[in-house]
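Missing here: one protein chain of the complex. Every other protein chain is in place.
For clarity, chains are labelled A, B and C in written order, and residue numbers in each chain start from 1.
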Amino acid sequence: MPPEEEPPEVLRGYYRQMALIRAFELRAGEMYQRARIGGYCHLNLGEEPTVVGLMAALESRDYLFTTYREHGYALARGLEPGRVMAELFGKTTGVSGGWGGSMHLFDAKARLLGGYGIVGGQLPPATGAALALAHRGEPGPDAEAVMCLLGDGTTNIGAFHESLNLAALWRLPIVYVIVNNRLGMGTTVERSAAEPDLYKRGCSYRIPGARVDGNDVLAVRDAARAALHRARTDRQPGLLETVSYRLRGHSVVDPARYRSREETERLRDLDPVPAFRAELLGAGVLDEADAARIDAEADQQVAAAVEFAEQSPDPTPDQLFTHAYATPVPNAPHLLPGDPVVSGEAGLWR
Amino acid sequence: MPPEEEPPEVLRGYYRQMALIRAFELRAGEMYQRARIGGYCHLNLGEEPTVVGLMAALESRDYLFTTYREHGYALARGLEPGRVMAELFGKTTGVSGGWGGSMHLFDAKARLLGGYGIVGGQLPPATGAALALAHRGEPGPDAEAVMCLLGDGTTNIGAFHESLNLAALWRLPIVYVIVNNRLGMGTTVERSAAEPDLYKRGCSYRIPGARVDGNDVLAVRDAARAALHRARTDRQPGLLETVSYRLRGHSVVDPARYRSREETERLRDLDPVPAFRAELLGAGVLDEADAARIDAEADQQVAAAVEFAEQSPDPTPDQLFTHAYATPVPNAPHLLPGDPVVSGEAGLWR
Amino acid sequence: MAVISYRQALHDTLRTELDRDSNVLLLGEEIGVFEGSYKITAGLLTEFGPERIRDTPISEEGFVGAAIGAAMLGLRPVVEIMTLNFSLLAIDQIVNHAAKMHAMFGGQVSVPMVIRTPGGGGQQLGATHSQNIEVWYAHVPGLKVVAPATPADAKALLTAAIRDDDPVLVLENLALYNTKGEVPDGEQVGEIGRAAVVRPGTDLTVVAYSRATVVALEVARQLADDGVSVEVVDLRSLRPLDRGTVCASVRKTSRAVVLEDDWLSYGVGAEIAATIQEGAFDYLDAPVRRVAAAEVPLPYAKPLELAALPDAAALTKVIHEVLDATRFTR
Partner (left out) sequence: MAVISYRQALHDTLRTELDRDSNVLLLGEEIGVFEGSYKITAGLLTEFGPERIRDTPISEEGFVGAAIGAAMLGLRPVVEIMTLNFSLLAIDQIVNHAAKMHAMFGGQVSVPMVIRTPGGGGQQLGATHSQNIEVWYAHVPGLKVVAPATPADAKALLTAAIRDDDPVLVLENLALYNTKGEVPDGEQVGEIGRAAVVRPGTDLTVVAYSRATVVALEVARQLADDGVSVEVVDLRSLRPLDRGTVCASVRKTSRAVVLEDDWLSYGVGAEIAATIQEGAFDYLDAPVRRVAAAEVPLPYAKPLELAALPDAAALTKVIHEVLDATRFTR
C-alpha cells in the first residue's frame, strides 16, 4: 500500500509513466518483429517501477549513464516518445540522429549521457563524469550527482571493481544502481556472482550498499534519493541494488527457453504494472475510469510515437562523415568503399 | 621467538635461504649497476621471510605463479642460483634461456609457471591452472594446488576481481597471496585501495582472508599451509595477505626520493634478515660461528652463480626463431629486418 | 559429403573434438544453458556436462586468461568470445600473455588454446558491435589467426586449431553462420598458414577472406558472363600469411584487387597490396586496389550502414576500373 502521505497526483503520475513505458516496450517489440527496428532490442518489461522510481529520485541537474536496456529511462527522463521510437527506427529525428539505435540513446539536454552496449563500459565514464563534478563544484544538498545503472551480471566485470575503487578513493558524487533482474541473458545471479547479495559488493571499497524491492516504486525512489543525497553532500559514493524480474527474454529475439514453464507462469502473476494499478485502485487513488484513461493515453502516445518515427526521414549516405570528428583536421578519411585511396592527380596513373 | 617445537635444523634452513636470497639480491643490484643485467630489475629485499615462509608451505607438487619481483621465490623453490643469475644476464643457460630476463623466470620442472611483468596478468592464468587441477584431480589433503602471488597495488586491477570471482564460483584449489610491501612504486596502499585492509577484499566473493606479519617466517608458512590445505581438501580458494616493507626502491633504478629520510632510517632497523639471525642466536639455534658460516656460504654460492652466468654463452641471432611456434606451420615469418617479404623467385623483380 | 551450414559445421566439429579428446573443454558466456548467443554450442551441455561446457560470468579477461592457464597445464580449452568486439576486454591476456609465453619462457610451455569469435557488421548492431579488428591479431607474433569462409573450411580449420599447440584465433562471421556448403565427411584437418585459389582465373586476382571471399566468388561468377576471368584467392589464414600463393596468382593475372569488410587504412588489404607490389612488381599492369569499409564508427541506421560497408557492386566497379586502366579487352 502506498503510504498515506504520498500525494495522489504523484502516485497517478508514476502509474502514468509505468503505463507509457509498458505500452512503448510492447510496441517496440512488435515493431522489431515487423523489422521496423534492427540490431538488438532489449526491453524494460518488468522493470517499470524501478525505472520510474529511479528517475523520480534523479534531479534534472543530475547526469545519467545507462545500459543498452534503457528505453524506459529515456521516457521517464522526459524525452519525447516519438524521438525515442525514431531512434529505434534509425531516423534522423531520433535522439541520437539514427546513429545509435536502441542500445545507444543519448540526450545532452536531459543529461542522459548514453546507453552503452559493452557490458560495464559505462562505469568508468560515469565515474569520470562524477570526477568532473567533484573537480568543479562544491559538495552540498544542491550539488549535481551522477547515477550509473548496471545489470546484475555486470558486477562480475573488471570495470566494476576499478570504477568503484576510484569513486571511493576520490570520494565522487555517484550512485551505482544494480538493476538486478535475476538474469544476465540465461545466467542467474547465483551462477555468475560468488557473492550473490550484490549490494554487499561495495565492501571491497567501503561503499555502503542497500537493496530494495524493484517492484516498489516508492521504496526505489526513496532509497535512490537517500543515496544521491549522501553523494551530493558527503561525496559518499553509493551502491543500490533493486530486485525485480525480467518478464521476457534477454532481447526481443530471445524466446528464453531456459526458463521453466512454471517460472514463466509465475512471472505473469508477478507483473508489477497491473499490481501497482490494482494497488492504486484499492487505495482509491485511481478509479477504473482514470486507470482506463491513463492506459488509453499511453497507447495513443505510443501510436503517435510510431507514426512520428514512420514519417521521419531516413539519413542519407551523404551524411556518412558528418560526425567523423568534432575538430576537423586535414586528410581525415572520407572514402567510400571502392574509392581510390589517393584522390586527385596523385591517384591517377598514366 | 621461534616456538620451541620447531626443529632447529628447520630454522637454520630458513635462515640459510634468507641469507642466500639477501646475498643474491644485493649482488643482482650490483650487477645491474654494472650493466651486466638489463631491463628492469625488482628485488625481494625486505621480503625474505615472506618468500621463505611461502615456499616452505608450497609442496613440490603445487604450482606457483609470481610477479616480476620473483628472484627469491625461484631460489627458495630450489632453482640453481647460477641458472637464475644467468637468466638475469640473458644467457642461454638461464632458467628461461635468456628470453625472459629478471621479470620472467620460469621452470617447468619446479612448477614455477612464471614471473609476470604485466600487473595482474598472472591472476587469470593462475586461476585457469587451478581450473585444470579441479578438472582432472579429486580434492583431498594430497591434491595439488596453485599459489598466485600479487602485490598490494595489484588488488586494484580488474583482473583481481574477475579471477577471484571465478575461483570462488568454480571452487578452485588456489591461494592468492598479496605480498603487501606497503607500496606500489611510490603509491601507498591507502592512496590506491579504498579498502586498505587488503585481506578483506575477498568479501566480494565470499573468499576468507587472513593477514600475517610478513617478517615472521613461521607465521607466514603456517598461514599459507592452512590456506593451501583448505584449497586442496575443500576446494576453498583463499586470500592471504603478508605485510612487510620494501627496503629499497621499486626497482634498482628507483632512488625512492618520495620516502622521507626518517622512513628510510626506520627501515634500516626493520630489516627482517638480521632480526631473524639475532633471534636464532638468542634462542641458541645458531651460534656466531654457524651464522657467519651460513652468511659466507651464501656469498660463495652467489659468487659462483655470477661466475657461472659470466662464463655462460650468449644466445646467437640464429636462435631468433627457435621458439616462434610450438607447432610449426607453413609460411611462419622468419624474416630479419630488411629482408624482402617474398623470398625466392617471387621476391625478385626483373 | 553433406551440405550443411557454417554454424552446423562449427557445432559438429566441436562435438567431434570433445568426443575425441577429453582434454578439450569449452568456456564462454552463455554457451551452456543458453545454448550459445548464436547457437553454435546448442546441445553440447546436455551431452558433455557442465564441467566441459562451462558457462562463465561476464569476465572476458578472467575466463580467457583462465583458458590460458588451463592450457599451460595441458588442457585444450576452446573459448567462445561472444563477438570479436568483446575481445578488447581480454586482449591483454591474448596478446601480452597467450602470444608471449612460449617464446618468453624459453620454449618451456605452450598454450594450446582456441578462441572462437565472430566479427562483422551489417546487422545494424551499431558502432561497438560491428567491428572487424582481426588485423590487430594478425599483426601479433605468437598467435595464429584463421578466418574460414565456407562450412568446409570452418570444419577443417577449427579442427586444426584445436589440435595445434599454439593459441589460435578462429575468426567466424555473423553473416556466414547461415550460409551452406558441402562439407566432406570424416576427419578433415586443415593447414593453418595456407591460402587457396578457390576459383581459378586469368585476367585479375581478387584476394579476400571470411565473408568477403563469398562476395568475391559471387562477383567472379557474374563477371564470367561478361567474359572476364577472375581468380579468387581466399587467404584462409591471416597469420601466418601465405604470401607465395597470393603473389603467384598476381604474377599470372597481372591485376589485383583486395576485398575486406574492415576499415581501409591499416587493414588487411594494406598488407596484401604491400606484399603484391613487392612480390609481383614487374608483373603488375596497374596498382593493387583495395575495397574496404568507410572509415567511420559504423552507424545504426540502415542507409548509412549500407553506404559504409563494401559490397559486390563496389568490388565490381573497382574491377572494371582496373580492367579499363589496363586497356583490358575481352
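One rule holds in what follows: a contact is a pair of C-beta atoms (placed from the backbone, for glycine too) under 8 Å apart; a residue touches a chain by one contact, two chains touch by 3 or more.
Keep in mind that this is a model prediction, so the values were computed, not measured.
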item: Neighbouring shown chains of the undisplayed chain, as defined at the top; value: A, B, C
item: Sole contact to the chain not displayed, among C:Ser5, C:Ser229 or C:Gln277; value: C:Gln277
item: Full-complex contact with the absent chain, from B:Arg22, B:His104, B:Arg235 or B:Arg248; value: B:His104
item: Residue, one of C:Thr128, C:Thr159 or C:Thr205, that touches the chain absent here; value: C:Thr128
item: Option touching the unshown chain, where C:Arg52, C:Arg116, C:Lys155 or C:Arg239 are the choices; value: C:Arg239
item: Hidden-chain contact residue, picked from the options A:Gly29, A:Pro49, A:Gly100 or A:Gly209; value: A:Gly100
item: In chain C, positions touching the absent partner; value: 85, 88-89, 91-92, 95-97, 99-100, 103-104, 126-128, 133, 135-136, 138-142, 239, 241, 263, 265-275, 277-278, 281, 284, 286-290, 295-297, 299
item: Interface with the undisplayed chain - residues on chain B; value: 38-40, 90-91, 96, 98-101, 103-104, 116-121, 153-154, 156-158, 184-187, 191-193, 258, 314-317, 319-321, 323-324, 333, 335-338, 340-341, 349
item: Positions on chain A contacted by the hidden chain, ascending; value: 63, 65, 94-100, 104, 106-108, 113-114, 116, 118, 121, 123-133, 135, 158-159, 162-163, 165-166, 169-170, 322-327, 329-333, 340-342, 346-347, 349-350
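Simple rule for what comes next: only the chains that are shown with their structure count from here on.
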item: Centroid comparison with chain C (C-alpha atoms), farthest chain; value: B
item: Length of the line joining the C-alpha centres of chain A and chain B, rounded to whole Å; value: 45
item: Mean-CA-position distance for chain C and chain A (Å); value: 35
item: For chain A, residues contacting two or more additional chains; value: 156-158, 191-193
item: Contacts with 2+ other chains: residues of chain C; value: 57, 59, 61-62
